[in-house]
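Note that this complex is displayed minus one protein chain, with the remaining chains in position.
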Amino acid sequence: MDLEAVKRYLEKGGETASAVDGLPPRFLEPLIMNALKVDLIETGRVVCSMKIPPRLLNAGNSLHGGAIAALVDVVGSAAIPTVGYSAPNTGVSVEINVSYLDAAYADVSRLLSLEEIEIEARALRVGKAVAVISVEFKKKKTGKVFAQGRHTKFLPLSSKM
Amino acid sequence: MDLEAVKRYLEKGGETASAVDGLPPRFLEPLIMNALKVDLIETGRVVCSMKIPPRLLNAGNSLHGGAIAALVDVVGSAAIPTVGYSAPNTGVSVEINVSYLDAAYADVSRLLSLEEIEIEARALRVGKAVAVISVEFKKKKTGKVFAQGRHTKFLPLSSKM
Amino acid sequence: MDLEAVKRYLEKGGETASAVDGLPPRFLEPLIMNALKVDLIETGRVVCSMKIPPRLLNAGNSLHGGAIAALVDVVGSAAIPTVGYSAPNTGVSVEINVSYLDAAYADVSRLLSLEEIEIEARALRVGKAVAVISVEFKKKKTGKVFAQGRHTKFLPLSSKM
Partner (left out) sequence: MDLEAVKRYLEKGGETASAVDGLPPRFLEPLIMNALKVDLIETGRVVCSMKIPPRLLNAGNSLHGGAIAALVDVVGSAAIPTVGYSAPNTGVSVEINVSYLDAAYADVSRLLSLEEIEIEARALRVGKAVAVISVEFKKKKTGKVFAQGRHTKFLPLSSKM
């Protein structure tokens, strides 16, 4: 067991401090969302697609689990206004969970041809105070689900239109 | 219901495309980890602290739920080698879940004095094939827990040392 | 705050001790499963229906959250052999989660006409070592989803047929 290696891993950001420190506030969302295209919006359902950008890969060259969780947050939230809530007010997160079923973009040899994925958010419930959205990630070429998440939000100020 | 507003929100990254597209591969981890400091590493337990950097805020000026989930992934993984697994091999994520209990850094007036948080990862189990880590987030000043997550990993290649 | 009331609630079983203590080993499964009917089994998918039996209600006269979680476990596990694993070996649970979206059978006036529900388990992944199943609960009359869960199992001894 090499505890120093763990420490070095966790503090490795230091190397890139100058690049990262200069970034503007609220930069995580554009980092995650920049590649998103909206394919379909209908009542209770949002479908997006994304060519996985290299910046969102992990050390194993597959889509980072943290990026998938952040996409569950962001795309899941976008399903709430589709059932009649005002867009700027999608509440606060209460719970996010994700099951990772397979790696997307794991094949290093395909790094140059960005793998395209589909993200489907389905509102399971949008009540007066609580919304729950299921978010599924598929590889576009094969249709295979590689992650499934759920997002629960509290809607304190919502007023159904 | 304004479906166009949802679409604009999800595709808003377009505005920042030039800034984001130039970022290097695997940029998410330094973005998330750059501010981490390791306070303690012992068998089965890792404690880090972080002054919340503005780049990780959400539109409400609190630490982004996606950033918290990514930190559950990264800091949780770091607890695995502390119980005797080789550091470069912490397996693949099977499940991540997070409960959000409170906002950290929500007070806009305190934006200039970065709020400091503590992240504690505790290995609940590191078996031959499956590891489960609990990760708790506290506000350093008050000791109040503001998020709790769990991270389950599959350790296909691990060999206990 | 009446801590004595909490204690009385948790230890209330004492009143029914004689009835409960006489029950045979492994009684939980028949208690939960007795009302299940299998409507469909196909590769990766199992659909059951159940008229909610009064014994599975909670104090609010809706299907008990613990019963729903137990059904995620049992019906979810049944989806694993449908993709080619031998039936007696569906591994051990690693994680179960459930979102409760609505109450089923909440209307006391309808107690005599048992509400019928549908439970659909869909295998998201059955790999060599890990299986993940999504389980959705619907009210049969309206088609409305009232709970969604996920079940992750480790398949240590499985051999694909």
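In order of appearance the chains are A, B and C, and numbering begins at 1 in each one.
The definition used in the following text is that a residue touches a chain if its C-beta (ideal position, glycine included) is under 8 Å from a C-beta of that chain, and two chains touch if they have at least 3 such contacts.
These numbers come from a predicted model, not from an experiment.
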{"item": "Absent-chain contact - pick from A:29, A:95 or A:120", "value": "A:95"}
{"item": "For chain C, residues in touch with the removed chain", "value": "1-3, 5-7, 9-17, 19-21, 23-38, 41, 43, 46, 48, 53-60, 64-67, 69-71, 73-75, 78, 81-85, 87, 92-100, 103, 161"}
{"item": "In chain A, positions touching the absent partner", "value": "94-95, 97, 129-130, 132, 152, 154, 156"}
{"item": "Touch residues of chain B, complete complex, unshown partner", "value": "97, 99, 101-102, 124-125, 132, 134, 145, 148, 150, 152"}
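The rule is short, and it goes like this: only the chains that are shown with their structure count from here on.
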{"item": "Chain contact topology (line, ring, star, complete or other)", "value": "complete"}
{"item": "Chain B against chain A, contact positions shared by both copies (same if over half, else different)", "value": "same"}
{"item": "Interchain centroid distance [CA atoms averaged], chain B/chain C, Å", "value": "32"}
{"item": "Distance between the centres, which are taken as Cα means, of chain C and chain A, whole angstrom", "value": "29"}
{"item": "Separation of mean Cα positions, chain B and chain A [Å, integer]", "value": "13"}
{"item": "Overlap residues in chain A, where contacts from two or more other chains coincide", "value": "97, 99"}
